[in-house]
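A single protein chain has been omitted from the complex, and every remaining protein chain is retained in its original position.
Moving on to chain A:
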Amino acid sequence: MTASGITCIATEGLTKRFPRVTALEDLTVTAGAGVTGLVGANGAGKSTLIKILLGLLPATSGRARVLDMDAATQGAEIRRVVGYMPEHDCLPPDVSATEFVVHMAQMSGLPRTAARERAADTLRHVGLDEERYRPIGGYSTGMRQKVKLAQALVHDPRLVFLDEPTNGLDPRGRDEMLALIRRIGGEFGISVLVTSHLLGELERVCDHVVVIDAGRLLRSSSIGEFTQATQAIAVEVEDGLQSLADRLTGVGEAVAVQGRTLTVQVPAEADPGRAYDAVRDAVCDLNLNLVRLEQRRGHIEDVFKEPAA
């Protein structure tokens, strides 16, 4: 939950079983206003959760509420005030982005003139300029993602579900998309639930992160707790990794050796500068050749090694 205290999404013991797999298992989680990241590997159940929240898929058991409405019984009301950007392609090739977004705005209940205005505004906000009059069939992946985002925002929803919006984008497109998501949650004042299988990219834009694995909640916490708890320093030296480890352990640092890399854990409340100093002093004293020294922030692999908070 964020400081504002509004609950956008709340699930309670949510379970979804398909004939062969259990996609969600006893998931209890809440998300407030702002940007919430939903992180999990392929098949973790992210898209399934979104479909249940939209009221499009019935849960096997448990409850889900969106903006204080029940997903099982008030799906139509929920769909009126939320936006959805699917993970898959969903654009017809032979119409222009403008026509398409206008049409989708009308499908959300906007009158035609309002739909036109909103479509133009929204396409500008997502950064589609002159191209918006050309048929979508000729667009790049980056432009298509922007159109998909625009149709999710055009009716000015209170909450948007963005399913893997950075999928298929190059680094620059990804940065642009992430910056846009930050603006949607901040400046636009629209709450966001965004999924990804990379915690690393979401930590830059999220206020809150939920990690699920095989349909189970692994962790749900504010982004601050996340990165602090998993902050660490990675060190590589040419020879003598073990002696460095022993030396650092001797001065009270928590270290672990994984292959050629030595990781120094930095406690959340501690000053990371002290740990860096200790590494520097130890390397100098032992006369080792330093290959790499870098700060490591929470990555999904680290999260998986820790118990759920």
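The rule is simple: a residue touches a chain if its C-beta (ideal position, glycine included) is under 8 Å from a C-beta of that chain, and two chains touch if they have at least 3 such contacts; residues count from 1.
Keep this in mind: contacts and distances are computed from a predicted model.
The unshown chain of the complex is recorded in UniProt as "ABC transporter permease", chosen from "Alpha-D-ribose 1-methylphosphonate 5-phosphate C-P lyase", "Sulfate adenylyltransferase subunit 2", "Heterodisulfide reductase subunit D" or "ABC transporter permease". The omitted chain makes contact with just one of the residues A:E99, A:D175 or A:E236: A:E99. Considering the whole complex, the residue from A:V21, A:C90, A:V251 or A:C284 that touches the absent chain is A:C90. When you scan A:K46, A:R118 or A:R132 for touch with the missing chain, the hit is A:R118.
With the whole complex as reference, residues 54, 56-57, 76, 79-80, 82-84, 86, 88-94, 99, 103-104, 106-112, 114, 118, 121, 124-125, 127, 129, 151, 155-156, 183, 187-189 of chain A touch the missing chain.
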